[in-house]
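Could you have a look at this structure, given as structure tokens, before my questions?
The complex appears here without one of its protein chains, the remainder shown in place.
Up next is subunit A:
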Amino acid sequence: MTAPMTTTGPDLRDYVLRLGDDALVAAQRVAGWCTRAPQFEEDVALANIALDLLGQARALLTYAGELEGLGRDEDALAFGRDEHEFRNVQLVELPDDDFATAIAKMLFFGVYQRLLYTGLSRAADPTLAGIAAKAAKETAYHVDHAVSWTLRLGDGTAESHRRMQAAVDHVWPYTHELFEPGPPPAAAGPGADPAALRGPWCREVEQVLAEATLRRPEDGWAPTGGRSGVHTEAFGHLLAEMQYVYRAHPGARW
């Protein structure tokens, strides 16, 4: 895909698209908990988080479509692209095998998003800064929720400790992709350099894991590819389900 040059540079669209795809795919996974949460109160909480993420995705995809200038709106971008055109990290597309996995993903992704959005809220590009400022507040709540559950599952029963540790071990390798170097476009500002976020991210996450009596996994295997359109097998199923009605009725309005 090529994008026409704009005053803010060709790479800003790709950058905004990444952020939007991350939020969209995360929202799709979290929304999958509807009617399946461990308690009704948690159903309500997870739906709130899904709605926040979906709201971020809509704002970001709409903006990416405007930067692109090809007339694609949020729906065309969400439903009209194939797997290899999505730029989200693999972490968000991992299936939520159990509640502990969902919480581990929410913790790792949430802390990353909050650090990133806080930096981006000072971006030179006013639209991106506005979206980021709102999203930073939302993700602060997601982190709070994920931390609450990480503590309770890690330091709850023997069974919950075992499951939470397994989830942390399973998801940890996918966190490396969040911080892959690649300077953000100038319009996003220096606060958005992913590589620079790794340090603060580790400090915060390690502290939570320690308090939850969980072991921080060793760094090693670091799967990658999401940012260049290479995804896990599970992602194709997620898209097939998400996109099928839209694609079965080309041009229809809903």
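The working rule: a contact is a pair of C-beta atoms (placed from the backbone, for glycine too) under 8 Å apart; a residue touches a chain by one contact, two chains touch by 3 or more; residues count from 1.
Here, contacts and distances are computed from a predicted model.
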Per UniProt, the name of the complex member that is left out, chosen from "Spore coat protein JA", "NADH-quinone oxidoreductase subunit D", "1,2-phenylacetyl-CoA epoxidase subunit A" or "Peptide ABC transporter": "1,2-phenylacetyl-CoA epoxidase subunit A"
Residue among A:L12, A:A26 or A:L54 touching the omitted chain: A:L54
Missing-partner contacts on subunit A, residue numbers: 24, 28, 31-32, 34-45, 47-48, 50-51, 54-55, 57-58, 61, 74-75, 78-79, 98-99, 144-145, 148, 151-153, 155-157, 159-160, 163, 241-242, 244-246, 249, 251-254
